[in-house]
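Everything below concerns the one structure shown next.
A protein chain is absent from this complex, but the other protein chains hold their places.
Take a look at subunit A:
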C-alpha cells in the first residue's frame, strides 16, 4: 500500500492516521508495534490524540445498562480469586527457572498482582480458558465444582519457559480472559490461538488474538467441549489468521489447561 501506488502526493503520517482512526486492523497493529518500540512515534500519537480530543465533546452521552458494571465487577473478582488461589497452589510446587525477560512490558497492575515472589505464579498461570458445554456433554460427567467457582487456568509459555499469556476460564459464563504477560510481536504476522483436545483430530482455531492487551473470548459458540488436559497453543500466522484453518506458522507458546 505504497504512496506511489496510491498516487498520493501527501506523505503518510501514520501517527496522525492512527489517532484519526482511518487505518485498517492490520495497519493499527503495525502502528501499535511502532508505539511500543519507538518513543518518538508514541509521542506523536499522543499529541494527535490530545489535539483531537475536543471532538469527543460533540458525542452525546448514553447511559449504559446497569449490568455492564456488574460484569466488570465479576471479571475483577474472578481474576483476583484465581490469582490468589493459584499463588497458594504454586507454593507447593517445584520451582521453574525464571523466564529470561521477566515481566517487562506488562502493565504495572499485573506486576502488582503478580508480586515479586509470585512472578512465577503468573507465569505458570498463563492459561487459556476453556469451556464445558451445557450439561458437560462429551466429558462423561457433569462439570465438577472447581476451587475457584468453576474456573480453569492455563499458562502459555515458550519452549524456554517464557510465559506469554495467563488464561482464566470461567465455566459459568464460558468466557476466557486472556492476560498478556509478555508481548508477542512480529512484523507481518499475528498470533492465533488454538485448542488441541486429547482425542481431537486437529487443532481448532479460537481466533486471532492480540498479544499486548487483555481480552475476553466468548466460548459460547460451536459447542465443542474443552476440558482439563486439553492444550492451548499460539502460532504466528499471516495477517487475518491462518489461511488453511490449521496452524501454518511456528508455535510460539503452548500450555495445558488445568483445574486450579
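Everything below uses one rule, namely that a contact is a pair of C-beta atoms (placed from the backbone, for glycine too) under 8 Å apart; a residue touches a chain by one contact, two chains touch by 3 or more; residues count from 1.
Here, contacts and distances are computed from a predicted model.
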item: Chain left out of the displayed complex - its UniProt protein name, from "Amino acid ABC transporter", "Asp-tRNA(Asn)/Glu-tRNA(Gln) amidotransferase subunit GatA", "RNA polymerase sigma factor" or "Deoxyribose-phosphate aldolase"; value: "RNA polymerase sigma factor"
item: Residue ranges of subunit A at the interface with the undisplayed chain; value: 5-13, 16-17, 20-25, 28, 46, 49-65, 68-69, 71-73, 75-76, 107-110, 112-113, 179, 210, 213-216
